[in-house]
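Heads up, the thing below is written out as structure tokens.
All protein chains of the complex are present and in place, except for one that has been dropped.
And then chain A:
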Amino acid sequence: MDFLLNPTSVGDKLISMVLAVVIFGVIMAVLLFAIDRPKVPNWVIVAAFLGPVAILLAVGLFYPAAGTVVRSFQVSVNAVGPDGGPVINPNTGQRLTELGFSFDNYTRVFTDPAFQKTLLNTVWWVVLVPVVSTLFGLIYAVLVDRTRFEKAAKALVFLPMAISMVGASIIWKFVYEYRQGGSPQIGLANQVLVWLGADPYQFIITQPWNTFFLIVVMIWINAGFAMTILSAAIKAVPDDIVEAAQIDGATGFKLFRRVTVPTIRPAVVVVLTTIAMGSLKAFDVVRTMTGGNYGTSIVANEFYTQSFRQGEGGKGIGAALAVVLFVIIIPVIVYNVRQMRLAEEVR
């Protein structure tokens, strides 16, 4: 049975994984079967249903989260031997380190100019992506609502949702591709500029605008999502309200601003907050298009770079960034959940 606990080959690992799944299924089946007996106290049923979930959440979510918080306060310091030099394990060559408690990681995250730039970029992402996507989605949904070509027009905007973030980033990287003036342009954006008689522009390099050109990619992906949800909400606006408003003389923009928007407000807020959460963890776009270079890094990307590219050396910083991200996102989630409940009530 040793190979099950310490699998070495891929085959062994697969077998041990399948076995684990089977064991899990059997335990769950036994549990569910047992609590279905009459005369089982209520608390046993509750524990049997919630217990496994609680345990898995604790192991898979709370334990690592707590570990990250602890690590964000740790700095590793080389142990000093009696001779004043580093302490080396003679068998492994490993340098002994001691973990110290410190606020250094947070101090660095908030004072280092590079990290400050990262935080500022993140703010731009979290503000612009949801606002612009939602605005665009809302206006578009209203414009195409009940027109002859509604389905086709919606599909057009919704299609980018089907493309992965990495795929979208690669597409836009080509769109932004730069060749010097006079040479044939291979990037669509620069070709358009050339047609208009302007000089080609280095979209990805030129700071600080490059961040906004990356944000465009995220908006392109999310606008379809916003449009779909908001279009559904608009269609759910009761006809009698609209008719009543029309009888009172509201038309066009006034009708939209005074009747449609207030009625679908919960849906707008849910879309806004959902996209805001998505853009807080928008790692793929930045990583694929610039790798965080040229001053375009955002917290989610920097967290990966520090934790994994910089190895253990940057682990404390990476953990601190993760915690910062976590803290920023909490109010957004709380607001999102409350609005979702409100939306449910309205329905």
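Basically, a residue touches a chain if its C-beta (ideal position, glycine included) is under 8 Å from a C-beta of that chain, and two chains touch if they have at least 3 such contacts; residues count from 1.
Throughout what follows, contacts and distances are computed from a predicted model.
S.K.: Unshown chain, UniProt name, "Tat pathway signal protein", "aminomethyltransferase", "Metal-sulfur cluster biosynthetic enzyme" or "Carbohydrate ABC transporter substrate-binding protein"?
M.R.: Spelling it out: the chain absent from the display is recorded in UniProt as "Carbohydrate ABC transporter substrate-binding protein".
S.K.: Could you tell me which of A:S169, A:S231, A:T305 or A:Q339 touches the chain that is not displayed?
M.R.: A:T305
S.K.: Among A:L14, A:A34 or A:I88, which one is in touch with the chain left out?
M.R.: Spelled out, the listed residue whose C-beta touches the missing chain is A:I88.
S.K.: Looking at A:T147, A:S164 or A:T206, which makes contact with the chain not pictured?
M.R.: Only one listed residue reaches the unshown chain, and that is A:T206.
S.K.: Which positions on chain A touch the chain that was left off?
M.R.: Per the touch rule, chain A residues meeting the hidden chain are 77-78, 86, 88-95, 97, 113-114, 178-181, 202, 204-207, 287, 291-295, 304-305, 308-314.
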